[in-house]
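Every protein chain except one is present and positioned as in the full complex.
Chain lettering (A and B) follows the sequence in which the chains are written, and residue indices restart at 1 in each chain.
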Amino acid sequence: MDLSFALLELASNSLDAGATLVKIRLRVGRRACLKVSDNGRGMDDETLKRACEEGFSGKGSSGLGLYKTAKYANQSGGSLKLRSKIGKGTSAILKARQFETGDMASSLAVILDDESDIVFKARIGLKRIKLDTRRLRSETGGISLSDARKKAVIKKYVNENLK
Amino acid sequence: MYRTHILVCGGTGCHSNNSGKIREAFEEQIKAKGLDKDVCVVGTGCFGLCAVGPIIIIYPEGAFYSCVTVDDVPEIIEEHIVKGRLVERLLYHEKALGNKAVHSLAETNFYKKQTRVALHNCGVINPERIDEYIARDGYQALIKCLTEYEPQQIIDIISASGLRGRGGAGFPTGRKWQFAKNQVNDTKYVCCNADEGDPGAFMDRSVLEGDPHAVLEAMTIAGYAIGSHQGYIYVRAEYPIAVERLKIAIAQSREYGLLGDDILGTGFSFDIELKLGSGAFVCGEETALMTSIEGHRGEPRPRPPFPAVKGLFGKPTILNNVETYANITQIILNGAEWFASMGTEKSKGTKIFALGGKITNTGLVEIPMGTTLREIIEDIGGGCPNGKKFKAAQTGGPSGGCIPAEHLDIPIDYDNLISIGSMMGSGGMIVMDEDNCMVDIAKFFLEFTVDESCGKCTPCRIGNRRLLEYLEKITTGKATMQDLDDMEQLCYYIKNNSLCGLGQTAPNPVLSTLRYFRDEYEAHIKERRCPAHVCKQLIQYKITDACKGCSACSRKCPVGAISGEIKKKFEIDQNKCIKCGQCIATCRFGAIIKE
Partner (left out) sequence: MKKSIADIMAIRQSMQSEIILRDNVDAEKEIHIIVGMGTCGIEAGAREVFNAMVDYIEEHDLKGIRVTRTGCMGDCADEPMIEVHVPGKEHEVYKKVTAKKAVEIIKKLAK
């Protein structure tokens, strides 16, 4: 379990919830912190309470994703906190003290989508990294990932900035 | 007197895991607590369960602590020695007993199923204290022989016991000694083969490190029996601890007058000299060994004449293996019938096996002949780890063959093993599971023998090298079915025409793997496929549909063999792939497989 894995976990949940905009804030280091918030369909109080339970899933999946993420966070002296409102969206804050950064680029490559926008801001040491697909869309005249040229732009950005 | 004994295993295995430091820590801390008159700390020889070393055994309870570290010493002293409470977390937990913390050693399956004859002192006495050897009936057999028996009587006892050479060939020991005794010559020699060259074998090492006096006493008895006054122990230089313990033992024996002139006032003189080997496997062969002692390059000689008639320096010589000698004193003390009551009809007594490879309890075990392979592997050895399936067990090292699962219930003895295409060998047993490639195993042993061939005779020097080339062709997918037949023919030729045992037995691993695993050879040749996914050239790494197109693997690949587009299935270029496995390790979706 590392930060890139956690990001993949949380952001995939956001996309599965029908989000059109996923905002990600990442700070690595001793006080690592990952915030993922979306405008998906959200969870009611009942579901929210059980979200991190082993085997519990609101979408027919294995029910292990949030459980694992929360478990490893707690083991390292950190925590995973979820807030959600039906119809508005969900936000997750992961505080993890001993997580390594991992392969951010590949996680982002997986969640990049035709239908939703990702805003990714990270502070890794003294470096500040930003990926905003809304801006990329307007710059390249609407991103369609089937367009090889535009895909190349994203791939290049991901590879270069997030080694 | 000492009411508590702390035995710290000092065999090479535990020693390399800091058991020496553990012993020192015990000594220091026991002294600091003022308990050194009551508690003795003893460094012993190899106890046998090497997989869980360093091992400490505390008597009188017989508590068996495993995987001990220096940091555990204060707790052991405080809890067990002072308070009498066993330290549960360090006790050896045997899986077979349902992970119940085993309290005494006698309760473990590992120990219960063994019959320790040659190893009876290993792990019990301090090999560097001759008095402890004497306390456990050491030198009683020698006294008996010198005072009560005539030389011929001793040979009769050994013959009646049915003891056969433990070095691998299994020649009846009594008969060998008889041949030498029958020669009329003032000068005869008693030699001990402590060269132990088989990869994976460490039985002799443990006896030499744990109970060197047993060998010295036995050689002296042999000298008296055949009429010799000089013995040589040829020990491999790669066993520094064994060499050290032998030197100490010889010195202590000489000091007590148990070696040298007029032993114990009986008028019989016998002395032993140590000769170090220089790293040649072939010097474990008897005539090459003697040639080496004589100061020449270790090369075998044609037989006849046999060493018992004309051996070292041209004199009648007996050469026996360490383990063979380790049985002698017990036979003299307990009688030939006792020894013959153990084992099978043609293979009497016990045998030490060094379990290695894919087995849970790696280490040394001594079991009566006739025990089945299944008992050794499953009951004593604890089975293959990680839930893998047993595939075969290799006995006899580079001279032996593999025993497949279908023969697991065979009672182990000299003749049975030969009948199924293997041999007892010195006792090294390498266990293989479903992840081992049998062709690769044959290649491994051939690489060893080709390297160790002395070069004197053509069939071995050139034949085995050609054999290795065939195996290399097969494991890189370049062989044909004709090659397979030619290779098999070559094996028989080498066996029939080589000068010594090294050459004659080198093709055994090939022949035995061909016999039981021909299908693997054919898969390598016909399908260019290695069923166990071992032979590098024949493995293909493939990306499956589970791929999410995240590009993580392509960025990790050291030779840039993976390419693709984001969010689409990536592909591996087989021509560039070096089969390093980085991609499999990196993929978070389990989308890459070996086939």
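The working rule: contacts are C-beta pairs under 8 Å (C-beta built on N, C-alpha and C of every residue); 3 or more make two chains touch, one makes a residue touch a chain.
For clarity, every value in this text was computed on a predicted model and none was experimentally measured.
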| task | List the shown chains that the missing chain touches in the full complex. | result | B
| query | Which is it among B:34, B:84, B:267 or B:302 that touches the chain not included here? | reply | B:84
| task | Just name the one of B:24, B:137, B:435 or B:486 that touches the chain not displayed here. | result | B:137
| remark: Even though one chain is not shown, chain B touches it at residues 1-3, 5, 7, 59-62, 82-86, 104-106, 124-125, 131-132, 134-140, 143, 147, 255-258, 264-265
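What we mean here is this: only the chains that are shown with their structure count from here on.
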| Distance between the centres, which are taken as Cα means, of chain B and chain A, whole angstrom | 55
| message | Taking the touch rule as given, give the residues of chain B at its contact with chain A in the complex, in rising order. | response | 548-552, 555, 565-567, 586, 588
| request: Going by the contact rule at the top, pick out the chain A residues touching chain B in the complex. | output: 5, 8, 103, 105-107, 109-110, 112, 145, 148, 151, 154-155, 158-159, 163
